[in-house]
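Removed from the display is one protein chain of the complex; every other protein chain stays in position.
For reference, chains read A, B and C in written order, and residue numbers begin at 1 within each chain.
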Amino acid sequence: MLLMFRLIAVILPGTMDPEILKLEHISKFFPGVKALDAVSFDVTRGEVHALVGENGAGKSTLIKILGGVFSQDSGTVLFDSADIRFKNTHHSQQSGISVIYQEFNLLPHLSVAENVFIGREPKKLLFLNWRKIVQDTKRILEQLDVSLDPKILVEELSVAEKQMVEIAKALSFKAKLIIMDEPTAALSENEVQKLFAIIRTLKAQGTAVLFVSHRLKEVFAIADRITVLRDGRFVVTRSVNETDEKEIIRLMVGRDIDTLFSKDSTYSKSTVLSVRKVNIQNILKDVSFELRKGEILGVAGLMGSGKTQLAEALYGLLALDGGDIFIEGKRVNITSPKEAILLGIGFVSEDRKSDSIFPELSVLHNMTMTILKRLTRWRGIVLNFFQERKSLQDYTARLDIRYQNPHQKIAFLSGGNQQKVLLARALAADCRLLVLCEPTRGVDVGAKAEIHALINELAKKGVAMILISSELPEIIGMSDSCIVMHHGRMAGYLNKTEMTETNIIGCATGQMTIGLER
Amino acid sequence: MNQGRFWKLWERFGLLFVTLVGIIGLSLTSPNFLTVNNFKNFINQAAVVAIAGAGMTFAIASGSFDLSVGSTLALAACVGAKTLIGGSVAASIMASISIGLGIGILNGLIITKLRVPTFIATLAMMTIVRGIALIYTKGRDINVITEPSKEAIYKFFGGGYLFSLPVPMLFMAAIFVVFYVLLKHTPFGRHVCAVGSNEEAAISSGLNVDRIKLIVFALVGLTTAVSAIIQTSQLMGVNGGTAGLGFELQAIAVVVLGGTSLSGGRGKLFGTMMGAILVAIANNGLNLHNTPIFYQYLVLGLILLLAVSVDGLRSKFFRPAGTWAER
Amino acid sequence: MKSNKFWQIWDRAGIFVALLALVIILAIINPDFRKLPNLSNILQQCTPIGIAAIGMTFVIISGTLDLSVGSVMALTACVMVSLINVVGFYSAFLIAVTLGFCLGLINGLIVTQMGVQPFIATLGTMWVYRALAYIYTQNKPMQSADASFVTWGEHICYVPSLFVIMVLCYLAGYFLLYHTPFGRYVFAIGSNRRAAILSGVNVARVNLLVFALVGFFGAMAGAALAVRLWSAKADAALGYELMVIATVVLGGTSLKGGSGTFAGTFGAAILFTVVYNAMDMFQVQSYWQKIALGGILLLALSLDGLRRKRTIG
Partner (left out) sequence: MKKLESICDTAIITLVIISIVFITGCSKKTNPEQKKVIGFSVVDMQPNFFQEMEKGVRQTCQAMGYEYKFHDQKYEPALMLSGCENLLTQGIDASIISPCEPSALGPIVKKAKSRGIPVVIADIGGGGSDYDVIVISDCYGGGVMAADYMAKMLEKRPNLSKKVGVLKCMPGHVYAIRRGEGFTKRIRELGFEVASTLCANDVRDQGYRVAQDMMTAHPDIAGIFCENDPMSLGAVQAVRDAGKSAIGDILVVGFNADAEAIETIKAGYMAATIQQVPYEMGKKCVELADQLLKGKPLTFSNPQLREITISVRLITQENVSEYFPGKQ
């Protein structure tokens, strides 16, 4: 069958076979690891093809091969019915593939426009054609209906805005195949909707999209077919209407997983944290809420709604311009993370790569960084390696972190395990209040479930938590009550019953306000 | 916000302002400062550093810098001078230029092909090239005494006048205009900034980072060679061992003084030029006031520290709303 | 994984293997080299740079640089020698070391409080401190009537006391880096500054201390230099900063920060001295010596670089 198609393609160039991309027995080895093992599947023109699998299943490696970062050790890539071996990123772009990588590939010191057209700048004679660059960028951004000035420097953008620039960049290629690796990770609900609209138009224009995501809801919302990888091997390709989430999850994990997002609300009456009319100029306005022992407070909101800054303020990173914070009834003034930690506040940041892990350091050293002072002899002078090991082992057991040995560099761990180590780091400083920013971003389904279970267990142990997430199901499922931010103000303070997607989105977009009298 | 405006203005014109203050101060304190002759002197002195500084600005914009320029200057000058004694002016110019380019490209190759960290690569080249210069000249001075006609032509580069303007100044102006266009209005220039801004991103955006770096270091070598020619034609001689000692740090200093940050991604060429002029004026002024050499070190150091501290404080106190300090 | 292990060992021990090989070869082919006095000379000659390199290792692991160390050495040495007549050696030494510590603190303050990039800050102070040294001494060589302090430059059965002191300094540094929270924070800052802040590390204070340490060990090195020369001068240790950095890097500490070893620095310090010594023994013309030193640096790091290139794939 395939052979025939190829023959036709050779004989009469006019006709072309339905597959834009055809992978045959792709394998890739790294020192000690078999990242990809004879993976073959295909993507047809104008289809949205989802690629799912746990972290370490080989998705990223596959993408990097298609993007021309690596080249496969064996197997063939048929792209647009030609057998291509991508020499470098430039080559793959030329051939008509554009990739949106999970970790951003933007140039902070350059403007949005330059970032979109870097490497392919339109020229007048030898010189840049600035006007054209800016106009084209504007056009694309309008398509995405994002209001961004093309001349603004990328370093001044928020995570979500950066994501949008990445997407704009990918669109600007007029590529035959667009690969999106976790494109929605940083986006809030309605931005995701925008993205989907664009993907549909692309699809209509006959562009194929390879959509990689951990969020199965979105996968089922947008994809035509789903390919599952596990441990570098191809498992199956299904069309969405032949399958359902449970099955896909089973295929990904290789085992059944009890339903996600469930929190049995058991929290006591004693208040841990109460925030009264907190203000930060042009960022937060009159935010106030209560948090009780073992309660989980969800925080929802669009990008730039101030939800992240709220967390950073609680952790002493941003100074308050007004309002009070009480911890267990005592008024506190938190001016640095150090003080926050001493007050028993733990923090898991939203950007693991740039804000959390120490890539050169070992798992052990990463985990104990916050509590070194306590792991010492002789009045905090000499480190007590024995205690250090012990505390690590405790948390390894409690959080079921998987690593080869305590001195393995954390960079070699999977996203899920890294996140667990970071949770352990936060918990180790025996904290009563845990601030979680996007705790499951870029984490595979299996680890995600584990982390949720963990959060549950912590809540039972009486740890109060603030859960900031752009994944509504997560918020609705996990939290006992939830506040919704809109332009730095609280637009909603919902209890368990009021928490529905419509309510939250309504508040987030500023169309309604709920429960502010509380 | 108002403060924001002030800082923007300061970023633009701060250095110019300081320089003017210096000029005014000096012309008040020493009668001979504000003379055409003296102006020519310090502009010529500035040109030598500034031109190499232009190349260095590119290197720093691409997120690295070159410690070997001092030695490169020495070798280029030596070879140029030797060839001038033997052959024609054109030959000597070509010799200097090709030496400069050669070393620049060699730097580039070591960094891109052998993957040696820039700092170390150029540090090593600094000593190696110096050694070569010494061996080449057997450690002796080269003293250019040739027939007046040839000397006259060669002297034109360092001491001559065109439209009653000193030639080195014209060289400086020309090079800076060209480099400015190159940096701001050509793809290459933007790619240089891209590499300095985030190398991995530049690679995955399909840029040929190695080639860009190679060209950047070639440019540094080229500009250094031009500086070498100007200096040699001023001195009509050179010593391979002592020429351009500590020149590399001076060049970096003027670039930074001009407001280009070592973290890469940006380049402020005219700042570099102003920086060079400011330093030249400072030294000139101190000499006019008959100050011992070591006070010149003191002043150079203090100017540098003050200039960068101002920027540092600015970035410390005025950061985008809702972001937190990283120190 | 296996090849990784090999490279790990190479990272730690490579420098010593090279050193060992070099020493053995030289000892076999050159009778002058293997004389006991010569070897003890080598151990003594490596002390000033060796000691200065301790502080530099800290600062490079923390992801920055210090160019002012040469000037600090000169200034402190001059102050020490000039004070010996007045207050005696030990107090003079203490004063010098304290001064060094303070000079380091000043660097640290400029970096942390003024927010200046360390390279530039220390480039500035490099010139300023050098100038202060000239102004303080008025370019007269500093000598002390009471020459008792030079006994520190002597040997105890071919083991130079300075070398013993250097080893002690290294042990102290090793302890500080691997067995105290401070050392761990140094690694943390070098590896990921933002994360360090979020982990409640007082980044500013750690940075400050690191620079202070450079100053401190710089002063120690200056003292060692003065003891070796029986005198001090404002233009001493000119250009040492780059030599010291080269030593640390040759020792396998990455300029990117977050990783590094003391053993490596120690080995590199000795290696450089051995090379210098050998070149004298073989009457290598001084011009070629420059080339040789640069060559070694390039060779060592290009091996490293090529390996990294390969593992990246």
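Methods note: a residue touches a chain if its C-beta (ideal position, glycine included) is under 8 Å from a C-beta of that chain, and two chains touch if they have at least 3 such contacts.
Note that this is a predicted model, so its numbers are computed, not measured.
Q: Considering the whole complex, which of B:Thr19, B:Thr72, B:Ser96 or B:Asn239 touches the chain not shown?
A: Considering the complete complex, B:Asn239 is the one touching the chain left out.
Q: Among C:Phe58, C:Tyr134, C:Phe182 or C:Phe217, which residue is in contact with the omitted chain in the full complex?
A: In the complete complex, the chain left out is touched by residue C:Tyr134.
Q: Decide which residue listed in C:Ser71, C:Thr125, C:Thr247 or C:Asn277 touches the omitted chain of the complex.
A: Missing-chain contact among the listed residues: C:Asn277.
Q: Among C:Leu229, C:Leu255 or C:Leu306, choose the residue that contacts the chain missing from this document, as touch is defined above.
A: Within the whole complex, the residue contacting the unshown chain is C:Leu229.
Q: Determine which one of B:Leu28, B:Ala90, B:Val177 or B:Ile293 touches the chain that has been left out.
A: The single option touching the absent chain is B:Ile293.
Q: With the missing chain put back, which residues of subunit C would touch it? List them for me.
A: Missing-chain contacts on subunit C: residues 12-13, 16, 19-20, 23-24, 27-28, 31-32, 34-39, 41, 45, 48, 134, 139-143, 147, 150, 153, 174, 178, 225, 228-231, 233-238, 261-263, 266-267, 270, 273, 276-277, 280-281, 283, 285-287.
Q: Mind pulling the subunit B residues that touch the left-out chain?
A: These residues touch the chain not displayed: 30, 32-33, 35, 37-38, 41, 45, 134, 139-143, 145, 155, 159, 231, 234-239, 241-243, 245, 283-284, 287-290, 292-294.
The definition used in the following text is that only the chains that are shown with their structure count from here on.
Q: Which two chains are joined by the greatest number of C-beta pairs in contact?
A: B-C
Q: Between subunit A and subunit B, what distance separates the C-alpha centroids? Give it in angstrom.
A: 45
Q: Which subunit A residues reach two or more other chains?
A: Expected reply: 317.
Q: Which positions in subunit B touch two or more other chains at once?
A: Residue numbers touching two or more other chains: 324.
Q: Tell me, which parts of subunit A touch subunit C in their complex?
A: These residues of subunit A touch subunit C: 30-32, 70, 315, 317, 336-338, 340-341, 347, 349, 354-361, 365, 369-370, 372-373, 376, 380-383, 425, 429.
Q: What does subunit B use to touch subunit A in their complex?
A: Of all residues in subunit B, those touching subunit A are 181, 185-187, 190-191, 193-194, 196-198, 200-208, 264-266, 320-322, 324.
Q: If you look only at subunit B, which of its residues touch subunit C in the complex?
A: Residues in contact with subunit C: 67, 110, 114-117, 119-121, 123-128, 130-132, 134-135, 139, 249, 252-253, 256, 261-263, 292-295, 297-298, 300-302, 304-305, 308-309, 311-313, 315-316, 324, 326-327.
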